[in-house]
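One structure is given below, encoded as structure tokens.
Yeah, one chain of the complex is gone here, protein chain that is, but the others are all in their spots.
Let's look at chain A:
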Amino acid sequence: MMRSTKRIAVLALVAAVALTGCAGRSASDVDTTARGPITMAMGSNDAGKLAPVIEAWNAAHPDETVTMFELPKDADPARDTLVQSLQARSGDYDVMALDVVWTGEFAAHRWILPLEGDLAIDTSGLLPATVDSATYRETLYAAPMNTNAQLLFYRTDLVPTAPATWQDLLASCPTARAADVDCLDLQLKSYEGITVQATQAINSWGGSAVGPDGLTPTVTTPQATAAIQAVTDAYADGDIAGRSSGFTEEETNLAFLAGETMYAYNWPYMFDTAKTEPTSTVGDDFAVAPIVGPDGVGASTLGGYNNAINAYSEYPATARDFVAFVQNEDNQRAFADQSFPPVLASVYDDPELVAQYPYLPVLKDALEHAQPRPVTPFYSGVSKAIQDNAYAAITGARPVDQALADMQAAMTAAAS
């Protein structure tokens, strides 16, 4: 009898520890003036770019040092790490570098603090689209750190000037055929890359993926239909290379560097790889331009990081000062030096930097036309709805109208 009673007691104790282990304070009782040493979490692939920033901060603030915690390199495992920590209400990562598309979800879970009151930051010098990407239901939830926009890379040995519109681009495709190279390479593999391509086509044709509330899908509008139809037609005609349906950014990069394509859409990092990689055969025979839409410059889709403050952080005031510090002119200039496109508009006009990085003015132009992906708390479901159906439409598995109706329905289902 004694033994079994004890056993039950031990079991109960274990169960109690397991159940209460994750209890913590709620987001409402945050002291927004507390200061002290903090930790920043960021994907290991880009964390190195912040090392000099953190060094400078720590030298000036010995009592409020920042420590870098490196998350996994890939987006999904990095997000999983943060989500698990936040579900356990842990304040371990005071500042989190969020992929732009995570902002809505983290805000809707009350995992990050709104940047208002004591925590407000000055956003006046920032590129407007980057501020939009960090805004959920009209409240700013994160401080944009860096940004990114896709550019049109073109071979100057084949086409002297960049096409101004989508029609111009398609009209020059016979040149590519004569040279026996692809005309245009895109990322159309069924993953986040095709979401980027589909949303930037829809935005470039004057449509939008979701309405102003960030939830209602708007992909069956005439503009959206025209956009996806244009991409589908170009893919069917071979103007967009057939193999693009298996391409990520990396395959696009390899194909462009190998001189296998006349045009490619990709992030600005390809400018560096094309200039510096020993395998690059394009050398200086290429240039960049903004991506194109039916009437001119297209609306590129934004990438980059937004710095958010953990709702369970012990020292939000330090965290707020640090995310503002990252946005100052010196640090943003240092980012431009590392092909980490800054969010501070003035940096793009710096003549010294422009001389060094000739793509900066083009990038600024692209960023001024850019649109964030939907800031929705259901981003992964919404993105999947766009991915699967855009892939089906572009590869011809389903008619465009049908695929867009399915996309609309799937986006609605994802947000319920």
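Here is the rule we use: a residue touches a chain if its C-beta (ideal position, glycine included) is under 8 Å from a C-beta of that chain, and two chains touch if they have at least 3 such contacts; residues count from 1.
The criterion applied here is as follows: contacts and distances are computed from a predicted model.
Set against the options "sn-glycerol-3-phosphate-binding periplasmic protein UgpB", "Sugar ABC transporter permease", "Heme exporter protein C" or "Thioredoxin family protein", the UniProt name belonging to the omitted chain is "Sugar ABC transporter permease".
Remark: the omitted chain is touched by one listed residue; of A:Lys73, A:Arg110, A:Arg177 or A:Lys275 this is A:Arg110.
When the whole complex is considered, the residue among A:Asn58, A:Ser90 or A:Ser190 that touches the unshown chain is A:Ser190. Where chain A meets the chain that is not shown, the touching residues are 3-4, 7, 10-11, 14-15, 18, 76, 79-80, 83, 105, 107-110, 136-137, 189-191, 243, 245-246, 251, 254, 377-378, 380-381, 384-389, 391-392, 398, 403, 406-407, 409-411, 413-416.
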